[in-house]
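With one protein chain held back, the other chains of the complex are shown just where they sit.
And now, chain A:
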Amino acid sequence: MRDWATQKAARAARIAAGASFARGKVVQAADLAPFLEAVLRPGDRVCLEGDNQKQADLLADALAEVDPGVIHDLHMVQSGIVLPSHLDVFEKGIARRLDYSYSGPQAARIARMLYGGQIALGAVHTYLELFARYFIDLTPQVALIAAVSADRDGNLYTGPNTEDTPTVVEATSFKDGLVVAQVGEIVDRVPRVDIPGDRVHFVVEAGRPFHVEPLFTRDPGSITETQILTAMLAIKGLYAPYGIRRLNHGIGFNTAAIELLLPTYGEKLGLRGQVCTHWALNPHPTLIPAIEAGWVEQIHCFGSEVGMDDYIAARPDIYFTGADGSLRSNRAFCQTAGLYACDLFIGSTLQVDLSGHSSTVTTNRIAGFGGAPNMGSDPRGRRHPSEPWLKAGAEADPDTPAPLRRGRKLVVQIGETFGDGNVPLFVERLDALALAEKLDLPLAPVMVYGDDVTHIVTEEGIANLLLCRDPDEREQAIRGVAGYTEIGRRRDAGMVARLRERGVIRRPEDLGIDPLDADRSLLAARSIKDLALASGGLYRPPSRFRNW
């Protein structure tokens, strides 16, 4: 007769093997490598928790120290390849296969290792997509996660940076996988229970907090006049006419400029309360002045941000907070919120081609996706109407009767026509295509597909791709805002002029914006120190951002 509980038995065996290194559920940090050798099996699917923010860094280092003669061919299924140890396990032969989402800080090394064949790549996912696969065909056998504190029963407090943890634990623990948590400290009673202890099998005390990357802190001191101009165009040319209340911002300087212009330029336009009231957004320090000026009603967060915890705790009307008073973030829920409940995504990219496809991949750097392709896509399952969504849908498809017409999410790419080192934003052919050929991938790593992009904003103006009726118009609309790049200089001037007459392209002067008004004095905060002051001293910037 078939045994229907082999996975339960396998987990019981792992727990028994691990128990010899533990007192109750508690494992000593010094024993981590041999402990992991005892509970892991070659070929296991392992989720080593870490995304673009929090990292299970102690467990990552320990995993890189196990003997590859004992533990090898692991299949890593994790959000982020961020720490050096995340790639060391592949170099040492401990891990072989990889399915992941984001690799920002390791973009260059992961590219070299993929080219060198040291990593067998499954796919690069969006966060939500990888989480989905945790429940279907990439369920972890072992999850190595991070929390702020634990009690002796394994109840976990994940604090403001809860992020991926509930999703990873749900998929692993309820499918008979093993969950091991590193915690900053073991306490008698956790401030709130983010993960119930019966889902957690072992706990190790790190004696220090897990590592968090301050990825969402943008120094207003680095914002340029051109970025301010693009922000003015977005506010006056998109947020105002569409009435964008529910939105998500990327992490670039252009969107930071938008956040800092709301209390100044936005206020002058009379937009407070009309736009930018509800957000799916990390706790961006650059949004503090707008929050303090009464622009924002509420914000749901993917994760937290270094230095923002006290400010968030003091603004519970704005943020989601727990019984302990601190932020509750949740990446899976916030990604879902950004996909289905926001009317606009706006973000920057490194390359845009003539169809509007965009990518952050260059031939030497594979930064992965994170959440942008999910935020930056039109959800085909959406059914609730909103003004911006209906208006965008009508622009794209004026002929279908309104009751049968899909709305459209606004997906906006914003940037300067030339990036760092005078590298053009607009290209004939994405580097992502060369990468796909070199690695023999069936799909090029495209961040946002052209058919999802509705607008492109540069210092030269706004291209509204919803109003383009054929690929030629689309190409010329893109060339028409591509500035002095080669793509821009090779425009059909007559066709661009006609597109401008139809409002497909709108220049700053068409919107009543003088580029000479794009001045840093418009920023509601001009430095990190200004942000700390605007928060009433509640925002405590990380030391690398302090220059006073």
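Assume a contact is a pair of C-beta atoms (placed from the backbone, for glycine too) under 8 Å apart; a residue touches a chain by one contact, two chains touch by 3 or more; residues count from 1.
Operating definition for what follows: contacts and distances are computed from a predicted model.
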item	value
Undepicted complex member, UniProt protein name, chosen from "Protoheme IX farnesyltransferase", "Putative membrane protein (TIGR02226 family)", "Malonate decarboxylase acyl carrier protein" or "ABC transporter"	"Malonate decarboxylase acyl carrier protein"
Selected residue (touches chain absent from view) among A:Pro289, A:Gly483 or A:Pro541	A:Gly483
Option from A:Asp57, A:Glu459 or A:Glu473 whose C-beta touches the chain left out	A:Glu459
Touch with the omitted chain, as defined above, among A:Glu416, A:Asp431, A:Asp452 or A:Glu473	A:Glu416
Contact set of chain A toward the excluded chain (per top definition)	224-226, 416-418, 422, 459, 483-484, 489, 515-516, 518
